[in-house]
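Here it is, the structure in full.
Of the protein chains in this complex, one is absent; all others appear in place.
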Amino acid sequence: MKSSRQLEMLVGVFMAIGMVALFFLAMQVSNLGTLHTGDSYEVKARFDNIGSLKVKAPVTMAGVEVGRISKIGFDKERFQALVTLSIYAEYDAIPQDTYAKILTAGLLGEQYIGLDPGGSDEVLKDGSEIEVTQSALVLEEVIGQFIFSKAQEGEK
Amino acid sequence: MTGLLARLGRSGIIFLRHLGRATVLLLHILASMGEVLRRPRLLLEQLFSVGVLTVLIIAVSGLFVGMVLSLQGYYILSQFAAEATLGVMVAASLVRELGPVVTALLFAGRAGSALTAEIGLMKATEQLSGLEMMAVDPVRRVLTPRFVAGFISMPLLAALFSALGVLGGWFVGVGLLGVDDGAWWGQMQARIDWNEDLFNGVIKSLVFGFACVWIAIFQGYNCLPTSAGVSRATTRTVVHSSLAVLALDFALTALMFN
Partner (left out) sequence: MSLTAGTQGGEASAARSVERAPLPDESAREPLVRIRNLYFSRGERQIFSGLDIDIPRGGITAIMGPSGTGKTTLLKLIGGQLRPDQGSVEVDGLNVHELNRQELYQLRMRMGMLFQSGALLTDLSVFENVAFPLREHTALPEPLLRKLVLLKLEAVGLRGARDLMPSQLSGGMARRVALARAIALDPMMIMYDEPFTGQDPISLGVLVKLIRQLNDAAGLTSILVSHDVEETNAIADLVYVISAGKVVESGDPARLTQSGSEWTRQFMQGLPDGPVPFHYPAPPLEKDILGAES
């Protein structure tokens, strides 16, 4: 039988180790540590095809995360995807004519939105829309186009 | 044919009877939770024998499982030139599946069997009867603290397993195989969601902990009060807990990550 103090200490250490492990998993392994908790403003963008883009996918600029996708909808009149980007408030000087394209992490990785800054003096504000977009690269379409162009070359 | 049916029916009835008894016992345990708050010392002792004594095997296993995962994952991922996602693979498998499941299996073998044997022996040597005759409820005094201790310990042990697994994987992947350190952590943080992956993993380990201690305590309390009875009950604890954990894991995974 352990003495009372020893017992308390060992159990205390055990609980502490467990908590530290949980904290480590949350802050260092999962996205809880990198999660943006501050303010953000919302910007819209229309795409012809968003591929497999998901809500919560990152929005990056020069590889740095500047926001997340907060909503994906469908524009019934223009038959386009209507994506709402939530940009962190500290990035408040993104030019109005910024170019948004859907990129893929790695060859088969998940898709995200990359922003290429334009040159305008006007900046994006809450509710504004990004006019210039480039759709996702859909593998089947790329392959299809490739075969089509080869076939056309052959006809010539 | 009828003999087979009869046997099937009989074991079905026995199973239901045990399930009923186990449920009654569980309700009794839950109803006497107040005791644990009133006398933290009882819980402390059990946290020691259920939790502290299980730390070592969990820590060592976690470390090695992480290292092996990293090694195996590297050879597969490097064929697709996707070594950068090694961290994600290791962390996701640990946090979602291996952490809770392997911890629960080890827990059943290390702590669950000990719980059953201890309670069974207390029954066989009339200590539980003795408590009853001293007007002390053995469920309240003996079983409830053990139950709570197991329930608290499991998620902590599973977290320890996963955390050390990630570190072990990091040591092999980044330290030995040369995966980029930034890619390892960065990809991991980008892709492991605290809510969907981590939190669900914790829920799993809570459910497994509940099932494992429940089975262990019931088997001990319900065993035949003889040496053979205790040893059979101990074996049953390990077998039933393992099966329960695997079945629950399938069900929970289907619910959570579909």
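Every chain is named by a letter (A and B) in the order it is written, and numbering of its residues begins at 1.
Basically, a residue touches a chain if its C-beta (ideal position, glycine included) is under 8 Å from a C-beta of that chain, and two chains touch if they have at least 3 such contacts.
Fair warning: this is a prediction, and the values are worked out from it, not measured in the lab.
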{"item": "Residue of B:Thr125, B:Asn195 or B:Ser227 in touch with the missing chain, whole complex considered", "value": "B:Thr125"}
{"item": "Among B:Leu5, B:Ala81 or B:Met134, residue touching the chain not depicted", "value": "B:Met134"}
{"item": "On subunit B, residues whose C-beta touches the chain left out of the figure", "value": "121-122, 125-127, 129-137, 141"}
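Here is the rule we go by: only the chains that are shown with their structure count from here on.
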{"item": "Centre distance in Å when subunit A and subunit B are each reduced to the mean of their C-alpha atoms", "value": "36"}
{"item": "Subunit A-touching residues of subunit B, taken from the complex the two chains share", "value": "41, 44-45, 47-48, 51-52, 55, 80-82, 84-85, 91, 95, 153, 155-157, 159-160, 162-164, 166, 185, 188-194, 197-198, 202"}
{"item": "In the complex, subunit A residues that touch subunit B", "value": "2, 4, 7-8, 10-11, 13-15, 17-22, 24-26, 28-35, 58, 106-110"}
